[in-house]
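Here the complex is missing a single protein chain, while all its other protein chains stay put.
Chains: A, B and C, in written order; residue numbering restarts at 1 for each.
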Amino acid sequence: MTDVVTSPAVDLQQLSGGELLPSRVPGETRVVVPLVTLPRACQVIVDGVGARLATMVAQDERAETGSFTLAYTFAIPDRRWMTIECQVPADSPAFPSVTPLVPAAHWYEREARDMFGLEPEGHPDLRRLVMHDDWPAGVFPLRKDFDPSIPVPRVEADPYRFHTLHGDGIVEIPVGPFHAGVIEPGHFRFAAVGEVVLALEPRLFYTHRGIEKLIEGKSLDHGLQIAERICGVCSLSHAVTYCQAAEQILGIEAPPRAAVIRSIGLELERLYNHVGDAGNMCAGVGFMVGVAHGARLKDELQRLNEQFTGNRFLRGLSAIGGVRRDLDVEFAAQMSLELARIAREFGELTAMILGSETTMERMRRTGILPGDLARALGVVGVGARASGIDLDTRRDHPYAAYRDGETARRRDGKTARRPDGQNLPPSPAVGRGAGGEGYSAVGRGAGGEGHSAGGGEGFPVPTREEGDVAARLLVRIDEVAVSFALIQALIAEMPAGPLIAGWTPPTTDAAAFSATESPRGENLHWLRVNAQGTIERYRVRSASFPNWPAVAAAAPGNMVPDFPLINKSFELCYACLDR
Amino acid sequence: MRVLRQSMRGRVGAHDYPLEPEAAPAAFRGQVQLDPNRCRGDAACARVCPSGAITVEETSTGWIWQLDDSRCVFCGLCADACANRAVSLSNAFELAVRQPDDMVTRAEFIRNEETD
Amino acid sequence: MSTLHPLIPMLQSRQDEDASTLGQKFSDQVQRVLQRSMQIRHLDAGSCNGCDWEIQSLLCPAYDMQRLGLDIVASPRHADCLLVTGSVTRHLEIAAIRTWEAMPAPGIVIAVGACACGGGVLQGSYCTAGGVKNVLPVDISIPGCPPRPQALLHGLMLALDRIEQKLHHSNHEFRIGRSEA
Partner (left out) sequence: MYDLLLLLLQIGIMVGIAPLLQGLIKLCKARLQGRTGPPLLQPYRDLAKQLRRESVVSDQASWVFRYAPIVYVAGLLGAAMLVPTVSQRSPLGGFADAIVFIGLLALARFALALAALDTGSNFGGMGASREMTFAALIEPAIILVLLIAALPRQSTNFSTMAGETAFTIAGLLAMGAMAIVIIAETGRIPVDNPDTHLELTMAHEGMLLEYSGRPLGMVMWATQVRQITFIALSVALFLPWGMAPLHDPSLRQMVTGLVAFLAKIALIGVVLAVIESSVAKLRIFRAPDLLGLASVLGVLAVMATYVVSP
């Protein structure tokens, strides 16, 4: 295994007989393999190196090369990327499915089938995923010959077949697409005996807006406005990821000051999400006082966002080449004080939640996602970290100010110190034990084993082993503490300099991708620009994409009324997923 | 009980809007406004608008600048693009209306050869 | 009160009155609107979830819409008002219409956010209706991307006035409707 880790490219080339391609993405190895060896090559990387399928991009290149292209991109544990590409001939649009060997490819291949008409041969589940039943057969929106301006008629078709269980006493409970609360739309089909869930099958993509097609042919600046609106609560993560991908294509880099401002913004985004979620998880158990205070603190953070960027969701902060708003000294100082106060109040809130025995009782051992299952599904973000998987894009593939090895050191020197010199209240999870069994303070510390390279060394990544709702709450609480400290450190040592690097629209065909750690986990945008300087293909793989199957996997064995709680503990976006 | 006492003390975030007016922060990106004295009708704002909210239509005597709030996404690209600084984003956020037509702002310009 | 309060135009005060009468009129009218009750059903018809989060924010202590007689309810049957976010995607169009049909009369529809008002950045997508007005009869539009909670409250105050007008013309008959979508 170690040999492969040190030189995966060479080994894989030997194993697959593939050909190496150049890449604009730092740390990426691109290999082209013949179509027949695709599943085997993917399996070698996953089983041999322990890689995680990060995204799969299909492209319609029939105009240029006469074929479709499939690219499976893996994140490999030495903090690099590995992409396996192959050509699918236009006259027989089918490819051997990778899913039987790599389960994480399941949804990607179904999506490629819906959007491009590429048939994954041997795939265990060939139902529609993205396009629903009334979408006509043989119309593939992401093919280049699809004209979005012509309305597509609705057709009569067999209704979606749910994989329900049948038997004495098994009740089928359909829920949605519209839900009773202020929640996004999605359909859930439970098979339950009494109140116990036997199986859960989500049917999503109701909010599919066709963004990947819409953005094609648009300029890079215009594309950013659309990318920023893929999701409300991950706006900045999406914007920064898109900008970074574009910057790699343009061969430019955001100036240091812009990188720091982006990082501050990204951490603010994480804060308002996690703080709100910690409160919202209380709604799942009916602890309304926790909900109210989580929402209040979230609103205060969003007010700070609004004062900072003019938008409560941090929209309009990031631009290609840098940022559009500066963080002046005066406001930075004010923000620092505000954040210190909110951190203190959040400490009180978490003490309240963790101290509420009835609340914690509901959360413990509810919705357990086993670590090996999480690994097989390629789960990212809080869901992965609460199941013992040590991953965080900020450390593993550093970007913006996280790339700077200094950040970590600065952070360590300054961590947990407020401007007035007092220590921040320790994360409430620390030292509380949260009721005893199994919850040993802050999970495993930073680093984890087997990671040696990278600039973000020592970046604290809180993890837990239990994989239940409580673990996901505690991981969030720990991450909030890290974010508060990180923002204070970044504010304290902000470099001077320009906010934005100049650029001109590209004149050659080029592709690149970039990843950031959104509040929900790794967010990966793949972007290709053509010689006219407009977007040729755009692929968004948000954190919710690999995580949704995990929600369905964590539900069985729990009670029906516990599902909202489990769902909230993962806190996934439908909008991010459906695009 | 201690928890509840804390909770009641926390009633600091409450705001009285709409009973009392409350201004948006200075940085807030609200309704697009046009300074008619600066507008030269070069349509830079309309070209960059990602949602087609701003249109500039040439007429025989000048041009018509039109903003449709119902499409505007308040990104501020128009303000950045305008070389004459005629377009800016105000602090206005109370934009709710009953009639869709009320969301449209229209300004008709007559080209004045002397000032141009 | 020398400055015009922003709520005044919405409450259809006449502009030719002087400021002091307007101030008096404003407080009367807000008070009148405040003696109301409106149950709201939220409908995400394909938004980016930004608007939805802001609607959720209205329940938090900072805005607390309950103090104004507004509340979110769990069923369209209980609702006076559909708060629709998003541009109405193809996959949700039918469900949205069914929800509207499940609502007892008189009901009003509020389009929240740029996508719901006019399609926002999603102009020309193959999978959206380009705004709620193309699917349901919209009574109030609240622009913004997303509208801040105060802007939502402003729009909801408008809606409170509207629902009262509609109630005056309503009857109490039974209607057979579909079971909820």
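Definition applied: contacts are C-beta pairs under 8 Å (C-beta built on N, C-alpha and C of every residue); 3 or more make two chains touch, one makes a residue touch a chain.
What you see is a predicted model, and the numbers here were worked out from it, not measured in a lab.
The omitted chain makes contact with just one of the residues A:312, A:362, A:375 or A:537: A:362.
Taking the complete complex into account, A:288 is the one of A:137, A:193 or A:288 that touches the chain left out. The residue from A:21, A:137 or A:173 that touches the chain not shown here is A:173. Within chain C, the residues in touch with the undisplayed chain are 35-39, 60-61, 64, 66-67, 69, 71-75, 77-78, 80, 102-106, 167, 170-180. Residues 173-175, 179-182, 195, 282-289, 291-293, 296, 356, 358-359, 361-362, 559-564 of chain A touch the missing chain (whole complex, contact as defined above).
Just so it is clear, only the chains that are shown with their structure count from here on.
If you sketch which chains touch which, every chain touches every other chain without exception.
Separation between the centroids of chain A and chain C, computed from CA atoms only, is 32 Å. Note on chain placement: the centre of chain B and the centre of chain C lie 21 Å apart, centres being C-alpha means.
Counting partners per residue, chain B has 10, 13, 24, 28, 50-51, 73-75 as the residues that reach two or more other chains.
In chain C, 60-63, 120-121, 145, 148 are the positions where the chain touches two or more neighbouring chains simultaneously.
Within the complex formed with chain A, the chain B residues making contact are 3-4, 6-7, 10, 13, 24-29, 48, 50-51, 73-77, 80, 89. Looking at the complex, you find that chain B touches chain C at residues 10-11, 13-15, 17-19, 21-22, 24, 28, 50-53, 68-75, 93-98, 100, 103. Of all residues in chain C, only 42-57, 59-63, 72, 74-75, 86-87, 89-92, 95, 99, 120-122, 124-128, 145-146, 148-149, 181 touch chain A in the complex they form.
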